[in-house]
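Only a single protein chain was left out; the remaining protein chains are all shown in position.
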Amino acid sequence: MAEVRLEKVVKRYGKLEIVHGIDLAVAHNEFVVLVGPSGCGKSTTLRMIAGLEEISGGTIRIGDRVVNELPPRSRNISMVFQSYALYPHMSVRENLGFGLKIAGQGEDEIKKRVDEAAEILGLGELLDRLPQHLSGGQRQRVAMGRAIVRHPDVFLFDEPLSNLDAKLRGQMRVEIKKLHQRVKTTVIYVTHDQVEAMTLADRIVIMRDGHVEQVGTPSEVFERPVNTFVAGFIGSPPMNLIEAVVTTGKARLADGIEVPLPPDARVSEGLPIVLGFRPESFAPRGHSLHADARALSLSRTVVIAEPLGTETILFTTLGGKDVQGKMLAPRPVSPGEQLEFTLDLDRLHVFDHASGVTLR
Amino acid sequence: MSAGSIERPWQRWAIRIGVFIAMLILVLPGAWVVLTAFRPNIEVLARPAVWIPQNLTLHNFLGIFGRLDTQQGLPVANYFINSMVISVTSTVVAIAVGMMGGYAFARYRFRGKAALFLGFMLSRTVPGVALSLPLFILWSRLGLIDTSVGLIIVYMAVNIPFTIWLTDGFFRQIPVDLSEAAQIDGCTRWQAFWKVEFPLARSGLASAAIFAFLTSWNEYALASQLTRTTASKTMPVGLMDFTAQFTVDWTGMSAMAVLIIVPALVLTFIVQKHLIAGLTFGGVKG
Partner (left out) sequence: MNFLRLPRATPYLLLLPAIVVILGVVLVPLVVSFWTSFTPYNLTKPATLFQFVGLRNYERLLGNADFWWAFGRTILFITIALNLEMVLGLGLALLINKVTWGQRTLRTIMMFPMMFSPILVGFQFKYLFNDAVGLVNNALFDLGIIQQPIPWLVDGSLAPLTIILAEVWMSTSVFAILLLAGLMALPKEPIEAAKVDGCNPWQVFRHITLPFLMPFVYIAMTIRSLDVARAYDMVRIMTNGGPAGRTELLWTLMTRTGYNNSQMGMANAMGYVSILTSILFTYYFYRKLVSARAFMGGAQ
C-alpha cells in the first residue's frame, strides 16, 4: 500500500518561497495529475516527493513513512524525466537493468524483469542499442521501462510527453493509460497540458503560483471550477469570461444585454461579477448540446469562423468582449454573417469579480 | 560553408598553395631540428651547406646519454626520468584535485562561488618567473629546492586552476538529470558520480590530463630556478646545459629536443580530438 500524503509542504530558495504549504493526499493506485502554467511549482513539488529537492517545511509521507529526510534511493519511487535522462553510455538493456543492478539483484532476476518490461513496452528489438540511436518516442518508452522494472511504490512523471510531436504525444498518452491499468501503481504526473490532465487523471490538482487551486476528478474541475483561473485553464477552447453587474437579479453586461442568473447563484444587487460559459454552451440555434435547457437567444455577427471538421468555432462579441461559440454538425459560415445564438442558462458559471471565486 | 560557396579554379589553387605554405611553415622548423638530430656534426657545420643528408646516425643520441668515449656524457637519462616522474605525478594529483573542484563548481550553488572561481583563475595568471622568486626563498627554507617533490607541488598548483576550468565545463555538459535518475534508481550521490557522471566525463578528463602533462613537461621558468642537480633537473632545464658550454652543440641539442618533443607529440595525437573540444567548450560554454 502506498498512498502519498503531503502536509503543508513548503519550498523556499533562500528567502524566495516557491511552494506555499501544499496539502494533498494521493490514494493507493490512484493516478493524480498536477497541472498548471509553467513556473507554478509543479516540478518542484514532484522533486520534493522524489527527494531530489530538500523540503523547507511540512511533511511528506509515502505509505506510512515520513520521507522528509530520506534520500531518493530509500523512497522506493521511480521517475520519468522530461529529458528522459537515459544513461548515454549504457545500452537500452543496461539502462533498464541499472537500478536492479545497484540494488544487488542477481543476473537472472534482472534479465527476467528487463525482458518483462521490454515486452510490455515493445522494446524487444532495441535492447542492445545505445540511447543516441533511438527516436524520441523510443527513448520515451525506455524511460518508462526503466521506471517499471523496479516495481516501485510510486511512479513520478515530469512532463514526460512534452518533447514529442503532437501525434506521438497522443499515442503515448494512451500507452501510459494502458500501462497504469496493467501495472496498478500510484502515479503522480506533472504536465502543463490540460488535455493530458483531463484524459489521464483519476484526479486533477490544479496549481497556480505555488498554491493548489482545486483538486477534483476531471468532470468536477470541468463542470464546477472553483474560480476563474481554473475555469479559464481547463477546457479548450477556454471558457468565455465576461464582466457583468447584478441588476434586478440579472447579470447586466457592458453592452446592456441582460442575462438571467441561475437561481442558486449567491449574488446581491449591484455586485460586480464575472459571467462564464463554455463555447459549447453558446451555439447557433439548432446546434445546442442540450436542447432541453433554458436558453437565451442572442443575435450576433460572426467575426471569424474556424472550421475544424466535426465542429466550427465561431468568434463573435458579447458584452464588449470577444467570445467563442461552438457549432457541432457544422455548415459553412462566412464572416459578417448574422446568426441567432442560444446561451445555455443552466450551464452558466458565476464568479465574484473581486476574488474570482465561484458564486454557485 | 565551403560546399555552399561557388569557387573558381584559380581560387581553388590559391587556397591549396596557401595551405601548403602555411603547413610548410608550421612543420619545417621542427622537422629540421629532428633531421639535425640524426645527422653527423660535420655535415651540419659544413660549408657550403649540405642540403640532402648524406648519412643518418644515432651517434648524437648515444652522445647525450654518455655512451661515447669521445664526448663527455650529460646525465640526460636522469633528466628524462625526473621529467617523467615529476610530470606524471603532478598531473595525476592535479587531475584528482581539479576534478573535485570542477565538480563542485559545476554542480553546487554555494556562498562565495564566483569569487572562488575568479581566485583560481587569477592564480593562473601569475607568471611563472615572477612566482619563482618567492618560491625560491620559501623552498630554500623548507629544504624543497632541488627535490622532485618541491617541483611536483609547484606544478600541481600550476595545473589545478586550468583543470578546474576544463572539468567544470565538462561536468556542466552532462545533464544533472542523469545523476538524479541514478539516485532515483538507487544510487548514493557517490555511486551516481562514479557510475554515470565520471564515465561520461572521462574523455574530457583525459584531455585535461594531457594539458596538465604538457604544461609540466614543457615548463622551464620555475624548474630552472627550483632545481640544481641531477636529483631534480628536468629536460627543458637540461637543454640549457648545452649552451652553458663555450660552443653550442647543435646536434646534441637537437637530439635532446627530439626526446622532449616525442612524448608530447605521441600523447597529443592520441587525444587531439578531445583537446580541441576541451579548449573550445571549456571557454565557450563557460
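By letter and in written order, the chains are A and B; residue numbering begins at 1 in each of them.
Methods note: contacts are C-beta pairs under 8 Å (C-beta built on N, C-alpha and C of every residue); 3 or more make two chains touch, one makes a residue touch a chain.
Here the structure is a predicted model, which is why all the values come from computation and not from measurement.
The undisplayed chain touches these shown chains across the complete complex, B.
Only one of the listed residues, B:M23, B:L58, B:V149 or B:A231, touches the absent chain: B:M23. Between the chain not shown and the residues B:M84, B:L116 or B:A206, the one that touches is B:L116. For chain B, the residues in touch with the chain missing from this view are 1-5, 7, 15-16, 18-19, 22-23, 25-27, 29-30, 32-33, 36, 44-45, 48-49, 51, 97-98, 100-101, 103-105, 107-108, 110, 113, 116, 119-138, 153-154, 156-157, 160-161, 164, 214, 217-221, 224-225, 236, 239-240, 243, 248, 250, 253-254, 257, 260-261, 264-265, 268-269, 272, 275-276, 279-280, 283-285.
The rule is simple: only the chains that are shown with their structure count from here on.
Averaged C-alpha coordinates give centres for chain A and chain B that are 56 Å from one another. Across the interface of their complex, chain A is touched by residues 175, 177-178, 180-189, 191, 195-196, 199-200 of chain B. Note for the complex: chain A touches chain B at residues 50-52, 71-73, 77-79, 81, 83, 85, 87-89, 98-99, 102-103, 146, 150.
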